[in-house]
Structures are given as C-alpha cells and as structure tokens.
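With one protein chain held back, the other chains of the complex are shown just where they sit.
Naming follows writing order (A, B and C), and every chain is counted from residue 1.
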Amino acid sequence: MGHQEIKFYQTGTFTVGNRLLPPEQRSVQSDIERTNSLNSGHRACQGCGEALGARYAIDAAMRATNNQLVAVNATGCLEVFSTPYPETSWQIPWIHSLFGNAAAVATGVAAANKVKALKAGKALPETRVIAQGGDGGTTDIGFGCLSGMFERNDDVLYICYDNQAYMNTGVQRSSATPPAARTATTMPVGEHPGNEWGQGKNVPLIAMAHGIPYVATASVSDLRDLEYKVKKAMSMRGARYIHIFVPCPLGWGSASHDTIKLARLAKETGLFPVFEAEYGEVTNVSKIRQKQPVEEYLRLQRRFAHLFGKKPRLDEIERFQHMADQNIRKFGLLGDDKATVGYYGAEHE
Amino acid sequence: MLKQCEGSHAVAEAVALSRPEVICAYPISPQTHIVEGLGEMVKKGDIKDCEYINVESEFAAMSVAIGSSAAGARTYTATASQGLLFMVEAVYNASGLGLPIVMTVANRAIGAPINIWNDHSDSMSQRDCGWIQIFAETNQEAADLHIQAFKLAEELSLPVMVCMDGFILTHAYERVDMPTQEQVDAFLPPYSPRQILDPAAPVSIGAMVGPEAFSEVRYLAHAKQMQALELIPKISAQFKEIFGRDSGGLVRPYMLEDAETVVIALGSVLGTIKDTIDEMRADGISIGVLGINSFRPFPVSAIRRSLSHAKRIIVLEKSLAVGIGGIVATDVRMALDGLDKRIYTVVAGLGGRNITRSSLHRVFRLAMHDQLEALHFLDLEWSIVNKELDRERTTRRSGPIAENILRDLGQAKSNVG
Amino acid sequence: MNKPFAITLNVGSSLANKTGTWRTFRPVYVKRLSPCNNACPAGEDTQGWLYHAESGDYETAWRHLTQDNPMPAVMGRVCYHPCEAACNRGKLDSAVGINSVERFLGDEAIQLGWKFDKPAQESGKRVLVVGAGPSGLSAAYQLRRMGHQVVIFEAGPLAGGMMRFGIPKYRLPREVLDAEIQRILDMGVELRLNTKVDDILVTMKEEKFDAAFLAVGAHLAKRTAIPAAESAKILDAVSVLRSMEGEDKPMLGRRVVVYGGGNTAIDVARTAKRLGAEEAIIVYRRTREKMPAHDFEVEEALQEGVLMRWLSTIKQVGDGGAIQVEKMELDENGKPVPTGEFDTLEADSVILALGQDVDLGLLNGVPDLTFEDGVVKVDEHMMTGYAGIFAGGDMVPSDRTVTVGVGHGKHAARHIDAWLRGTTYEVEPKAELANYEKLNPWYYTDADKTVRPMLDIIRRQSTFDEVQGGLDEGNALFEARRCLSCGNCFECDNCYGVCPDNAVIKLGPGKKFEFNYEYCKGCGVCVEECPCGAIKMEPEST
Partner (left out) sequence: MFQVRIHGRGGQGVVTGAEMLSIAAFLEGRHAQAFPSFGSERTGAPVVAFCRIADKEIRLREPVMEPDALIIQDATLLAQIDVFAGLSENGYVVLNTNHTLEEMGLAEFAQRFRAERVITVSATDLSLKHVGRNAPNVPMLGAFAAVSGLISLDSVAAAIRDKFSGKVAEGNIAAATEAYNIAKARMEAAHA
C-alpha cells in the first residue's frame, strides 16, 4: 500500500470514510465539505469511471493546495461531458484548449503563476496547476507535449485518466488499449480478434524514464491510495505524473455498477500494477490483496466477449494471465517481493 | 536612442521593453535570433520576472502561450514558415479563446519543396485564423509594432501576429530608434486580462459550443476584429504622441493623391517599390503605392477611400492562392466591389526570389499600358516551366518537379558556362 | 466579470442539468436483518448495539442491548451464541466475538453501576410472574419497563432459576448473576422467594393479578430404570448442581460416572472434578459428534481431565459401584444399537444427566390448556389456552437455553402488555436477511477474532473460579469493530464517495445519507460498493 494503513477501525480501512477516525485521517471524499470540483449535472455516462477519478483527484488536489488550483483539460470525454455550453461542472478555474496540448498549456499556466509569485515577492507560487486528459490525449496525440513538460521538469502534475480507448469519439483504439480488446477500429474478427498483441505503450514507465520527481499509477478502486498519491504529488515541485485507471462502462461493455469492481479486479489480477516511483525509481507498490485470475476481470467486459464465445480463446486468455504474472514479477506485487523495474537516469538531491 | 542593429535584435529589445512575463521559444529560422536575444536578456536579468521556456515544438510554443496568457501573463512567442503551420491548431485556439498573445511571424515560404527564404505564404495561410495580422515595412516599424501589438491585443483580448519579412528584415542591420523603458511604460500599461484562471474567481474557459451558439461566437470574433479597425489607428496615434513617429495604422499611402496607377503591397518590399516609384515619378509617371499595414482586420474602407482616384491597381504580393491567384488581391477586389478599376495581381518574391527595381519598372509599365495579364508571376522562368509541363505531358514517370527544375537550371548554367 | 460569450462559463452552472431524468432504476437505502440478529433467541439487536460499542460508547451500547435482554453479563457467559454461528464474518475470517463483547458490556455496567430507568408512567396493572429464572426475570423486566406492577413468585430460596441451580459457578460467577438480578429488582419489581404457586388461578384471584406469566422451568430430573444394587449411589444431575448452591456440598467420591451427553452432563462431570474426584467419566450412548453438548464445552471438559466413554450404555450398577456398560455401534441410519459386548467401570457414584421435566402442578384445574410432551402449549402470543395466563421458558415447547428463556420473557411481556391494553401486539415482519451475498466484503480488512483468556488448567481442575475470562477495553473495542454491520448503514461514506454524479448527500454524523434523485443517474455503483448491503436498486415506476 502506498499510504499509511489505518488499522484503527477494522471494518473501515478500505472504505471511503470512517465515522470513527479523526477528521484529518479521513479521505477527502468522505468530507461533507468536499469541493466537488466536478459537480453534479455533468453528462458522463452512468457509472463513469473517469468522472469519478477526476473528482477524486481534483478534490484531493484542491485540499492539498488549499484550493489554490487551476486545471487544464485535454479534449476528450471529460472535457465534453463537463463543459457543454452553457453549463460547466467545474467548480475550479479550468481551461480546455486542444486534444494534444494539455501538458503544454499547463506549463504556460505554471509559468504565469511563477511570474506572478515572483512579482509578489514569493519564491514559489501558491497557485498550482494540474493537466488532465484521457489516454488518447496523453499516450497518443498529447505525448509530445507531455514529454516536453516532463523533460523541462515544469511544475505541473499531469493526470491521465486511462480508460484504454478513445471513448469520446466512439471507442477507437489508442496506444493504451489492451490486446484482444474490441474497439471500433480493432474489431473482433479474423484469426486474432480485437486489438493486436505486442503493441501499445506504457506511459508510466516512459514517464519514469524522464527521471521526473514523481510518477504513480492509481485506480478508482483504491480511493485512499489515489488521494495519498495526489497529495504527495502536490507536495512536490516539478513534473509529476499520475496514471489513473478508470473503467468505462460504455467502451468496455460492462455493467454501469461494475466500474469500481473492474478497477479492483484489474489491480488484483496484476493486469494494472499500482505503484509509485521517484526520480525514475520504483519506491512503492500496492500489493495484491486477493489475487484473482484474469478471467474474473475479462469476463465482465463485452469488449473481451469473443474470448469466451462458443470456442473460448483459451490461448488468448492464457496470454493475459502471462501478462498479469509478468507484472506481478516485475513489480513484486505479491507478498514481500521487490520491484525489479526502474530507471535510474536522473540525479537528484 | 538610435542604434545600428539587426532587425531581430531590434524586435527582441522592443519585446523586452514591453515587459513580457512568459516567452516561449522554439528555434526556426529566421525568428530564432529574436528568441535567442530574449533568452539572453531573461537569463542576464535584463528582463525581470519573466519565464523563458524552451519548448519542444511550435505546437507546444503556442500551447504554453495559451496557458500562460489564460493565467494572466503577458505572453510572447515567435515563429515562421513550417513552424507556424505546425502550431496552426493552437493558433486558432488562441484566438478562439480570445487570448492576447503577441507573436512575431518572420515571414517565410512553406514547402514542399522545402525552402527557407522569405515570402508571405506562412502568415497568409493563417489569414482566417482570427488573429490580428499587422505587417512591418522596416525594422523600425517592426520594433514599434510589437509595442503597439501588446496594447492592441490586450485591449481587445485577441492575439496579434506581427509579420515581418524573414531575413530581409530580421537579418538586416539598419538604424533603429530604440524607445526608452519610460516611454514604453507610459504607452503600455500592465496586462489586465478580460478573463483569467484565478482560484479566487473560478471560471471554465474553453467550453464546447454547439450549433445553438457557435455562429454567435464566430460573429463576435469578427466583431472584435472590426473594433480593431478603429483601435489600430488610435493606438498608432497614441504611439506617435509618445514616441514621436508614425508607425502602424491601417494603411500607408505614398504618392497616392493623384496616382492613376496604384501598387498595393505589404511588408519590406514597399521600400523597393517606393524607390521605383520615385524613379517613375521622375519620369513623369502618375503612380503611387498603398502599403497595407493591417492585413487582418482587412481595412476595406481605408483601402477603398485611398484608391478612389486610381484607375488601375497592381496588387503585388508575396503569396499565391494556388488555383485562383492572389490572396491580397482577392481581398482588395472585395474592398473595391462595385468600382470600375482594373486590378492586376502580381505574384512576386516567392521563396525568397529577389524583387528588383528593374523587374518592378517593367511590370508597372506593362500595367500602365494595360498590357499586363490579370495574374502575373514576376520574373517567372517560362522556359523551365514549359519544359516541365512538356515532360509531364509526355512521360508518365516524369519524376519530382523540384528536382527536375534544379537539373534544368544546372544545365542552363553549364550551357552558359 | 465581462467574460467572452460561450467561451467562458460560470462555475456551478451544470446544476441546471438534472441528470436524474436518465434513471431507470433508483437506489434506495434499506435496513436489512443481520444474520446475528436473526439468529438471536433473545431477539437482541446485536448489530445495533455493536454499532455503538464500535465507537466506544459502551453505555449507549449497553442500553441498546438491554432493551432486549436485561442480563448481558450473564448472557455474555452462558449463551451458546447462535449469533456467532450465523455471523457473516465467519465466512471472511472468523465470526465476531459478539458474546465476549456482550459480556464486556455487562461487566462494564456492573462495575460502573449503570441502572435501568424506571418506567415513566405506571399502567396500574398487576402482573404475576411465576419463576425467577431467565424467562421470568426477562418478562418481569420488560413488563416493568412498560409501567406494569410486577410480582415474581419464586419457589426456591434464591432468584436465578437454572442460571443459579443448573450452571456451575465456574461458568457463571454468582456475584454477576446477583448484580444483574438486583438491577431488575431495583426497577421496582417485587420478588417473593420460597413462594411456590400451587394453584395459579387461586393466586391470581387472591392478589388481583390482571395477568400471569409462568416460567417455572424444568427442574425435575428424568430418571431411567437402571437395575441397581441397594448400595449403589445413584444421583441426578439437577440435584447435584442445585446442592452446589447450598451449605453442604455433595459427596461424590473419588470415581464419578456421569450418564448422558448434554451440557448438564458436562457441567456435572466438570463439577465433580472440581469437587476432588480423581476420575470423572461421561458415559454416552452415541458418538462425540452426536452429543447435544456444545463442542467447546466438551473440549474444555476434556482439557480438565474429564473422560468420555462414547457409544456406551449403562446396563446396571452393581454393589461397590461396579457398573456394567454395553458397547454400542451406529447402524446405517446413525442410530446406536447394542453390540452385546460388555465392560465394567468402577464408580463411587453414578450421576444421571438424562434431561429434565417440568412440574406443571400449578396448572391443575386450569381449563382449556393443552399439554404436549410434559410441557404446556402456548399460542403465537405466548398465551396458554387460558386467557391472561402466558407461559415461557423451559415449560413450553422449545430449546432449553437461558437465551431462549430471555427471549420468551421479552415476547411474552409484549403480548401481555398488549393484552392488558386490549390490543394485539403485532410482530413486525422481518426485514430481508442480509446474507453474505449481499455484502461487498472487499472493504473489510482482515482481523482475526480476539481469543478470550482462559484460566490455567490447574485452577480449572481444583477451583470454581471462572474458566473463561473477559475482554479488556481495547480487545472489546477491536472485537466490536470487526462487525460488518450487515444490512445496516454504518456510515462508511462509500456511497457518498463512489457516486460519479455526487448524487449522495451526506447528512452528517449519525444522520447517514440521502440520495439526490435530481442528479442520480441510477448507475448502481453505490449498491455494488456498499460494504454492508444497505442499499438496493428498485425499478423506477413508469
């Protein structure tokens, strides 16, 4: 676990709140006064993981920055469902520019904030900036700007809400789409139905390779870990990256009520390793609590339905299991195992 | 203070005097010298409280500018040519969002074929992007226009492109009267944004707008540019009050009052044209020139008024609207709608080809005698064009045009030798 | 601020978009019946009082508990806690130690002197309770709370019934029992000891009782015809255990054989051990698995050195205590059948623990009663065939445990109260059971049950000190917090947190939550992620 375990209340450790904890130990989301940075009335689908992840993350960042926060949004579902004229769901200063430039726009905001701070005679700006986008806006079209922001070590926290495809445009493949998954551009036909095996990119690891101060993965299924990571990220300066796993009922063909369950299974199978890294080095992994076979995860999603048809694709399922097991080994997700993945590029004090 | 310096340097100093807060730098000749100069000034502390950001692309340059401008910082960047095209999506975005960014476009051709020399193809490609586009004739004006541009941009909450001829101006050493900081401060107040990302008063900027309101938003963008038509001369007049010289404005007439033939052009070529006109006037020819300073908004009324006495108009432009001819000329035609005037389009100086007085003399005289075709390409080497056209007619795999022409040119040279 | 039209929007404007209209199913908060509550013979709201104990508010927890059961310190020692057998946590790691927390609360109450409130209003009705055992005391307590005047007639010299005369001290220290009885009496309940009711109708008439609750218990030992020599010392378990409360302890000798397989057999064997018997052997005709005694008691007896002869019957008791035992075997139906093989045991005394009967003498002459298997039948209102006479505990058909008795007392009191008011007490229909499938156990951390301390074995074999210790405050709190709160919101904030549409309104501490149906899209994430199964989806009415 990335965060301090709360042993105090045995039935409440993993829940959002806990009536018995002192307020400072409770999650931001449990707060009756939480910001609701992304407010009601947004047009996300029922059970939208991204809406949830965004509120989790931004509310946590709001608390961490004493509400001195600006958000920059890439084009995508989050942007479209939150700000269709004449209504916005954002309660914070927020800007949407383009699909591929959120990281750079955030760099600009950070620069402006810094100048304002200098003019006010402060060494560091109070107002902080977060850039956020989906996997398409992050791992594909926005990757150049993202890498530039990382490399310059701009004072930006970039949050990727990864729902593993271009959902806004009708579920097309992105470089974060898992193998074998059905998307509108990787149909489940032919010998290898769905998305190709052996493609895609792991942006958290690439982010680490930039040697930036902080990289973490998180999931909507583990709120406390997510909040801890956002808080930690906001306590640091420089380029930071958090990659949040957010299931998409529409794109994945899953039940709207299974959003968090799927996120949990992704972690517990090992398919989505949850970890944090500082300056290119893995410093913490969230251990698997109740290891699950990949079928448990795959079966709940129609995008993988072709693996479980009349002729089940046991070979493909086996490849998924292999992938999960590899993650488990690489990141040391079980027991006392240690992570073996990491880059040691950057020097830091 | 008078000084002899490079155009890029003059612009860099003018930008520095405007107290920029964020500067985004990506190298692309010929604007590179400007941001190099600014980078040094920031680093040395000559520009106080300014963030200088070496971005990874022009797209990022404009994107960073969008962010910093929206967050309330006076923001500057510079580009040219392919670089401008690479940032186009963000260029449109900046104007759509109404962010008063000032950007130098050190005008250059765009390829293919790849070409690094001056013409106006780059900024002309962005004529509809919603930015104000003003053109500098000299380095003095380039410097002055940047100071004016910040004021213009911030009063309207619109971005401004200051266009200056790449190399011809940016790399030319000439005399520039550099304003003092006191003068600039008196002219240009600190940036007070119309909209800002401020935790104390949060707003959402950049909403998705559907068919129900999009036309209105676009109309308002147009309306703002129409406001600029009034504001540009006003700012130019204020500038003159403080700095004591004419700079900017919508149009610049020269020998126009009685001119039967009027040349219209933008940018540094106006100087060569003026020298040519002086020579022709000495020969008793009734000719003048109208420089267009503000290309966007296009000063329709000012142009119409200036050309009321002209019989014929030669629009000499360093750009080509492939498939129709002139870009500026098309706009001029609109400005003169309903008036009975001959309008000639002369496409000149593409990809850095020199525009010489002798060629201008020739083409102006042809026009005066109404012997010029409606669309003329100055100094076009027809033999080469025809050879290539012939080759394409006769050979299926005729090969790449540019390379063919270069080979033909080489043969022509060796034939001469 | 004069902001650019349509480009820049004011915060909070999306609240105008009522996404609740998207919904086809709506979530609703429910209170389901936790398995522990469902299993409690005394009808305790176990989950309910654990909720208070979790927050360390033990007095509130105790007061909540004692609404259903006035004797938690006793119950926390002698109850066989079917609640724990039903506990959903048992499927996760191990059941919540409900019984031990109950005992902690009971002990805490005694130590801190917590008292029951006296009734706010007197009803003016007089109710007779016959028998001061668990059922009678429970009824008396409940009736008194309802404002009735209650008089308990107890035939014995002390109150407590089987709690005193059947359960050994090492399981239930008498000062605990006395304290809890006294607390009931302190409410204004009158107790008349050594007052046997011979004719209930006469007694009721004489003292103008408006109703009566009979709970005389089952104090008559069952006997079986075992051929025995004159000199053979054959005792019954009831008498042995009862005599433990008197001045003279029973003389059982060095070798004691106990015949029977119930809890009483175990109790008496363990008592014999403590009285100094070198050998205490339980003879039972079936196997250990088939013994009615609770396994943990068998285990404790074995630890203390009690010997067991399973699949054995006593055929006769000869002179000098020579006992002839026949070996049995189980037939294909699991029934023990004689094998014809015999064996001999030496014993100074033989104690029969073959069950108890009820002395129904006081009902002689009462018309319209129905009896069955030596007990009196009652209707669903706990009333006998004779109007105004109610009965419970061991004298009606049921399991004979303290907890069942307490439950009878409580239920009977409610019906008596209604009857006295000329109404009928309607039992609320049971809520849907919060079974394990309705929970999302992911959210509960692993936490093994707290083990209660046990007295060391030497002292268990030689003294009547209490065998099982209680929990200290820290342990009790830990144990209470292991509760999953099955079927009932415990304010974990999950629904509030996991709603992608912020459509859950948190009402503040203790006030739980409300759905904001203006924005709830009906995705069902809250239901799926509610740890305790306190939300369900209902179709929108069309």
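Assume a residue touches a chain if its C-beta (ideal position, glycine included) is under 8 Å from a C-beta of that chain, and two chains touch if they have at least 3 such contacts.
All figures in this text were calculated on a predicted structure; none of them were measured in a lab.
Put simply, the missing chain touches B once the whole complex is considered.
Contact with the undisplayed chain is limited, among B:K274, B:R296 or B:H376, to B:K274. Checked against the full complex, the one of B:R175, B:R218 or B:R407 touching the unshown chain is B:R175. When you scan B:Q238, B:T330, B:T356 or B:N404 for touch with the missing chain, the hit is B:T356. Within the entire complex, the positions of chain B that touch the omitted partner chain are 2-4, 6, 29-30, 116-118, 138, 167-168, 171-175, 268-272, 274-275, 352, 354-357.
One rule holds for everything that comes next: only the chains that are shown with their structure count from here on.
Taking each chain's centre as the mean of its C-alpha atoms, chain B lies 92 Å from chain C. Mean C-alpha position of chain A lies 50 Å from that of chain C. Remark: chain A and chain B have CA centroids separated by 44 Å (rounded to whole angstrom). Multi-chain contact residues, meaning those touching two or more other chains, occur in chain C at positions 6, 9-11. Residue positions of chain A touching 2 or more other chains, listed in rising order: 82-83, 85-86, 88, 90-92. Residue ranges on chain C touching chain A, taken from their complex, read 6, 9-19, 22, 54-55, 442-445, 447, 478, 481-485, 490-494, 496-503, 506, 508-509, 516, 518-519, 521-525, 527-529, 531.
On the side of chain A, the complex with chain C involves touching residues 7, 9-20, 26-27, 29-30, 32, 36, 38-44, 46-49, 51-52, 55, 82-83, 85-92, 223, 249, 255-261, 264, 290. The touching residues of chain A, counted against chain B in their complex, run 67-70, 72-73, 79-80, 82-86, 88, 90-98, 100-101, 104-116, 118-119, 127, 129, 144-145, 147-148, 151-152, 154.
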